[in-house]
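For this view, one protein chain was removed and the others were kept in their places.
Order as written gives the chain letters A and B; numbering starts at 1 within each chain.
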Amino acid sequence: MASFIQLLVSGLATGAIYALIAIGFTLLWQTSQTINFAQGEFVMLPAFFVLTAMNLGAPYWLAALIGIALAVVILGVLFKAIIVDPMIKHGVLPLVITTIALSLFLKESVKDFYSSQAQPFPALVAPRDLHFLGAVVSLQSVVVLAVAVASVIALHLLLNKTRLGRCMQATAQNPTVARILGIPVGRMVLYTFLINGVLVAIASLLISPIYLAKFTNGETLGMAAFIAAIIGGFNQVRGAILGGIILGVLDNLSAAYLSSSYRGAFPLLILIVVILFRPQGLLGRAEERAV
Amino acid sequence: MLRTGFLVSLVAAGISLASTAHAQQKTVYMPAILELSGPGAVSGTNFRDGMLMAIDEINKAGGILGHKIETPVLDTQSDAGTSRAQLQKVLDNKPYVVFGPVYSGSVLVDMLMTQKAEIPEIVGGEAAAITQKNNPYVFRTSFGQQFSMPKIANYIRDSIKAKSVALIWVNNDFGKGGRDNFTKEMKDRGIKVVADISTESGQADFSADVVKIKGANADAVFVYLNEEESARFLKEAKKQGIKAPLIGETTLLGQKVIDLAGGAADGVQGHVGLTVDAPIKAVQDFAAKFKARYNYVCDHNGIKGYTAVYFAKYVTEKVGKFDSKAFAAKAHGLTITPKEEPGILMEAMWDKNGDIDRESFLGEVVNGKQKIVKILPMLSKK
Partner (left out) sequence: MNRFGLLTVAVAAVAAIVLPFLLKPFGIYLISMWVVLTIAAIGLNLTLGYAGQVSMAQGAFVGIGAYAVALLTAAGWPFFPAFVIAGLLCFAIGWLLGYPALRVQHHYLAFVTLAFNTLVFLVLRNEEWLTNGTYGIAGTERPHLFGLSTDGARAFYFFCLGMLVLLAAATWWMLRSPWGRAFVALRENPIRALSLGLDTRRYTLMAFALGSTLGGLAGGLYAPLVQFIEPNSFSLNMSFNLLLMVIVGGSGRFFGPFVGALIAVLLPEWMRIAEGYYLIIYAMLVMILMVFCPTGVLGLVEKLFKPKKPPAAAAAPTLKAEATSR
């Protein structure tokens, strides 16, 4: 029983990480139909901004701020302006190819200009372990979970309780009508890219101390976030958190009780089942036909 | 005509690259095929850096038989098909010796081609199968898994006195090969493998694996993972409080893993085939030189690359000319001592299959440092 609780608790902690990355993923999809196959690399990269800043002598807090700022500018503003904007009217697929190329570009750049070696990364919180019903969980994981939940609540409030948020939602649901209503659609889309930039930077700061900073980190994380986003509901922010947690727990339970060599298969099977029988995801709302 | 012109120029440019080498006078063409991108990039980069350091030293001192070594490094993207293509490219230019690759899958496809071309290939792969195919042109500068696993197995039987063992391995060709050799050695010694856990390359979360290991209640845990996965595993094992001794092979006791695991590696023990922490001055000097030049701590792949070049140099000088076939013939059964060739770092001998034999170590991690507790003699000197 203790081991079962351990699996649940650990899965919850890992799931929170996936959720944090998946949130931004769904945001980009909702407002700009961007399926960002470089999302994992977006999380990998800010850690190296921070490390570079620290190597140049910045203290951790300053380096972290620089990392977030760079992530917002490069992975938010520039990503949208240089890559997404020119391609958005040409459909999803060219953009998919571009984000795949972008992920290769980011990985290779970090490898060549920083290092191919995994790097230790300073922890945001003290490396303490908490005991809970016979299970152990690190304080770091609890912080990740808290941040993920807080992010979702904050986003939920922003989207539903503020005028800005409702404008963003209108943009996501029907850009044409939104434009007619006088909503600055372009700016609303930009905001979601900025939010994604902040989220991936925070995720990077939280995850890198646990997983170490390495150029290949994005591959696993990106795919996990992708699966989490779909399971939870591709068009709902709160779906991402459910999807992430289901994925994290399921991953652990299947590796422990079913088959360790097929551990990667179970989330994919769930994904297929969800798409076939509830394509809008567990918490997603059905997409209405536009025409 | 635009497209055709584009097409032809692309083809021409792609192919002409192959012939850029070779031009200068008095050089010997010894290309390297290595994993510089993809999941194998850490191993490939280490091998490359060690290799290039040796080449610079040799070239500065006048080269081999008066010829400067010319070593372009070609990336396999950690993919066997790409590695085969790149090897074909260098074979078209008649190399003297080929270095790399490190991934065993890539080695297995490449060595068929170097055998056909009768060109020696000094590889970084550790799979047992590589030297069991009667290929007279393949050599390695580290232990194959068929040698390292018996040493680990003896250690588990004699020093730990374990009756049962839990095994966790990474499911790629490196890990699978080690796992298969290890389970065979365990069976031979009557030690039960009570948990046999496959993990993914790049896996982030090891909590389920540690839960399973704890549940298996084994006398010892054998960990056969790549570096950062080793570190993540050790952190999780410490968190959940695994009591059984954690045993590793080379990687687990490496300084890189110790640094990454941040304290969680203390108490880890096992066999170290090749290490920069060996209690041998030449090796430690090499490690310091490497760190000074590249600003990171070299792993065993770096030593593989470094000694591969000196191995090639020594054999060539013994043969007295650049003759690939004579190289292969000479190298089998050859012993090189550091006195004759300091760059070899430790006395080493190559057997009839191209496998290396040299001293290795039993070690443990104490206070964040690898400590060698025993030196295992060369197999041929027992």
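Throughout what follows, a contact is a pair of C-beta atoms (placed from the backbone, for glycine too) under 8 Å apart; a residue touches a chain by one contact, two chains touch by 3 or more.
Bear in mind that the values here come from a model prediction, so they are computed numbers and not experimental data.
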item: Which residue of B:55, B:74 or B:308 touches the chain not shown here; value: B:74
item: Options A:7, A:102 or A:212, residue touching the unrepresented chain; value: A:102
item: Selected from B:85, B:288 or B:375 as touching the chain missing from the view; value: B:85
item: Listed residues A:2, A:92, A:150 or A:258, member touching the removed chain; value: A:92
item: Absent chain, residues of chain B that touch it; value: 1-4, 7-8, 10-11, 13-15, 17-18, 36-37, 73-75, 77-81, 84-85, 88-89, 91-92, 105, 108-109, 112, 127, 129, 171-173, 176-177
item: Sites on chain A contacted by the missing partner chain, in the whole complex; value: 33, 35, 82-83, 86-98, 100-102, 104-105, 108-109, 112, 226-227, 230, 234, 261-262, 264-265, 268-269, 271-272, 275-276, 279, 287-291
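Here is the rule we use: only the chains that are shown with their structure count from here on.
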item: Chain centre separation (chain A, chain B; CA means) in Å; value: 36
item: Footprint of chain A on chain B - complex, ascending; value: 37, 39, 41-42, 45, 171, 197-200, 202-205, 207-209, 211-212, 214-215, 227-228, 231-232, 235, 239-241, 256, 259-260, 262, 296
item: For the chain A and chain B complex, residues of the former touching the latter; value: 3, 6-7, 10-11, 14, 17, 107-108, 111, 115-118, 120, 127, 129, 136, 138, 210-212, 214-217, 219-221, 248, 251-253, 255-256, 260-261, 263-264
